[in-house]
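Here the complex is missing a single protein chain, while all its other protein chains stay put.
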Amino acid sequence: MYRRELLSLGILALIPQIRLDAQAPPADLIADLVAGNHILANEMVLDGYGHISVRHPGNTNRFLLSRSLAPESVTAADIMEHDLEGNPIDARGRSPYKERFIHSEIYRVRADVNAVVHCHTPSLIPYGVTGAPLRPMYHQSAFLAAGVPVFEIREAAGMTNMLVETKPIGAALAKVLGNKPAALMRGHGAVVVADTIPNVVGRSIYLDLNARIQLQAQQLVADARQGVTITPISPEEAQKYAASDNYARAWELWKKKAR
Amino acid sequence: MYRRELLSLGILALIPQIRLDAQAPPADLIADLVAGNHILANEMVLDGYGHISVRHPGNTNRFLLSRSLAPESVTAADIMEHDLEGNPIDARGRSPYKERFIHSEIYRVRADVNAVVHCHTPSLIPYGVTGAPLRPMYHQSAFLAAGVPVFEIREAAGMTNMLVETKPIGAALAKVLGNKPAALMRGHGAVVVADTIPNVVGRSIYLDLNARIQLQAQQLVADARQGVTITPISPEEAQKYAASDNYARAWELWKKKAR
Amino acid sequence: MYRRELLSLGILALIPQIRLDAQAPPADLIADLVAGNHILANEMVLDGYGHISVRHPGNTNRFLLSRSLAPESVTAADIMEHDLEGNPIDARGRSPYKERFIHSEIYRVRADVNAVVHCHTPSLIPYGVTGAPLRPMYHQSAFLAAGVPVFEIREAAGMTNMLVETKPIGAALAKVLGNKPAALMRGHGAVVVADTIPNVVGRSIYLDLNARIQLQAQQLVADARQGVTITPISPEEAQKYAASDNYARAWELWKKKAR
Partner (left out) sequence: MYRRELLSLGILALIPQIRLDAQAPPADLIADLVAGNHILANEMVLDGYGHISVRHPGNTNRFLLSRSLAPESVTAADIMEHDLEGNPIDARGRSPYKERFIHSEIYRVRADVNAVVHCHTPSLIPYGVTGAPLRPMYHQSAFLAAGVPVFEIREAAGMTNMLVETKPIGAALAKVLGNKPAALMRGHGAVVVADTIPNVVGRSIYLDLNARIQLQAQQLVADARQGVTITPISPEEAQKYAASDNYARAWELWKKKAR
């Protein structure tokens, strides 16, 4: 009410920084973020842990992330705005996730990224602890042709509790991620990034599927032992596919199934 | 209304081609096609992508296929008639699937085929990317004794976005399929064909099961390493089985479960 | 009505064979047989195919089996009495299963068996096509210590349609089964026998679990390759376990879950 009156007076236009800080994120973006939480739980990419965030469209130095809660239980009232230091802006007693620095440090260095998922999907852990390289098995996971680096927290911070609970560790993870769509975290999980919520959700789901498919492909190769090899999607194929499709059709289905 | 009046006047009988073009497909066939979409989603052969079509019984140069939509969400109102060029006849603003040429080109050269499924079932991808041959592990998948060729899109069209979005690529796929019941598509998925909707659905479900069973059988062989080998269904056994059974009993169960 | 009057006249006691033939099976046995069908479908031991039967308690030359129907859909009205020739006694237009001779021939030679399951459980097929021996991985499947023979239909009948559709093939299967609790059928499935419905259901469920567990154990051995071996339940342990337990507690849970 107060903000609307100020707007009608044209005052806010004169003080842009305050206007941005006070600007509420669009309701449909919040709804998509809540849906993303529910979808990732329903598709078993997340269990009681892990999180998804989105950059504030009206203030690129802010992002939206639930308070510390199991993703399946997140509602619009749990979404908090955070700054790039990882601080919640208006916590009102709500506890933030310990590992919010994963999000803040990635948003800081990746201007192309508007949505981030941090997950512990079981299919991904084996690749992280062995370093066996993930490769794109089919078009749906073609984005993996860019390569998926592995973040070894020991290189950044020695012996830790494995969690990304500080800015420096978050920054080290963001550096290993580089310009890639995803990074594995040894003994922990993964981080996935994209330009929109539906795309980061889609990438997370197909990253999981790709990991399970690749393990089976490697077993066929190991079993056959007769010159059988794997032909992954090539970088050129991946680039052409990226230009021609996204996860828009599946997004509606995932939302329906998660309801 | 208009068509009914023409019919009552007996005019349509004099101009067969027009009559065929205008002929509506039977309502129970549409219902089966909708059920086929729901069953394949429910049995996890399809996810948000992939499709199933049926040839028009009143016009063999036409086939029925949903507009571009997740199979689980398809209703009778989404079914569109297509010609063998892959063009929807009466789109009324509805977008067709990009890969409808998979269907049109197979119907063009396979007079025995009345139903086609295109899927990305995860269990099939490992066989496509390695070329490890699928073999029939039990009677339910005996149709695989005919062999399952692998379509390498690079041989047909070089580096692509992996999708069968044109007539020539569809024709190349149909050529690799030949007279077989199914073909794998490297880095993409598979195509399955049959004479009826229940049979193409049944073949798709048991193709998935066979792929999962065969991987386990190969692991037992690899683990044992002591002269243990796999005895698949022989072509003669497959031929005798084909003459004696179909998926009719399961079809009723699949429909019930997908409701 | 007629039977009750005869009974009240004491006439039936004088002609035992007729009395037995006319005797209706207990309603709670029929209910258990229907429950067994639903449980095996719900626990994914059966899909649209396969069947479970029970010997008639009042006439050991008869057994009860559904008409040809997906197990999940079976009701009391579908249960038909069969004789040991595999003929339904009072079909009233209801079609019997083609493979009813699996049941009739086992009941003929196994006086200790009162319940039979025929299944195509996916986890079992790999053992049947490779001949890798199933061994008991834990107490719940200790009954496997007796050994699980593999029925090769080619030895009994050459090249067939893989189905046990005749008395001679059923008799050959029963001979391979011998005095064991279960037999695999190459390229087809398995048969499981026990003294009661709950026990044959329990054995079927834990046979499936054991097959999946054993594959994983063999993978650990194959991966380790360092003197690691599998220690199965020994025959003596199995014998002691058999005397001390059954599946009674689980039976109530399985019924509840299948409702």
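As written, the chain order gives the labels A, B and C, with residue 1 at the start of each chain.
Keep this in mind: contacts are C-beta pairs under 8 Å (C-beta built on N, C-alpha and C of every residue); 3 or more make two chains touch, one makes a residue touch a chain.
Model, not experiment: these values are computed from the prediction.
All shown chains touched by the missing chain in the whole complex, by label: A, C. Contact with the chain not shown here comes from a single listed residue; of A:H188, A:R203 or A:K240, that residue is A:H188. The residue from C:L29, C:A142, C:L177 or C:V193 that touches the chain not shown here is C:A142. Although one chain is not drawn, the whole complex shows that of C:D28, C:D112 or C:E236 it is C:E236 that touches it. Within chain A, the residues in touch with the undisplayed chain are 47-49, 68-70, 72-73, 120, 122-123, 125-132, 159-163, 165, 186-189, 215, 218-219, 221-222.
Touch with the hidden chain on the side of chain C covers residues 136-140, 142, 209, 212-213, 216-217, 219-224, 228-234, 236-237, 240-241, 243-245, 247, 249-254, 256-257.
By definition in this document, only the chains that are shown with their structure count from here on.
Annotation of chain A and chain B: not jointly contacted by any chain, touch as defined at the top.
At the interface between chain B and chain C, two copies of one sequence, fewer than half of the residue numbers in use appear on both sides, so the contact is built from largely different positions.
We define each chain's centre as the mean of its Cα atoms; on that basis chain B and chain C are separated by 35 Å. One finds 49 Å separating the Cα centroids of chain A and chain C. Residue positions 219, 221-222 of chain B each touch two or more of the other chains.
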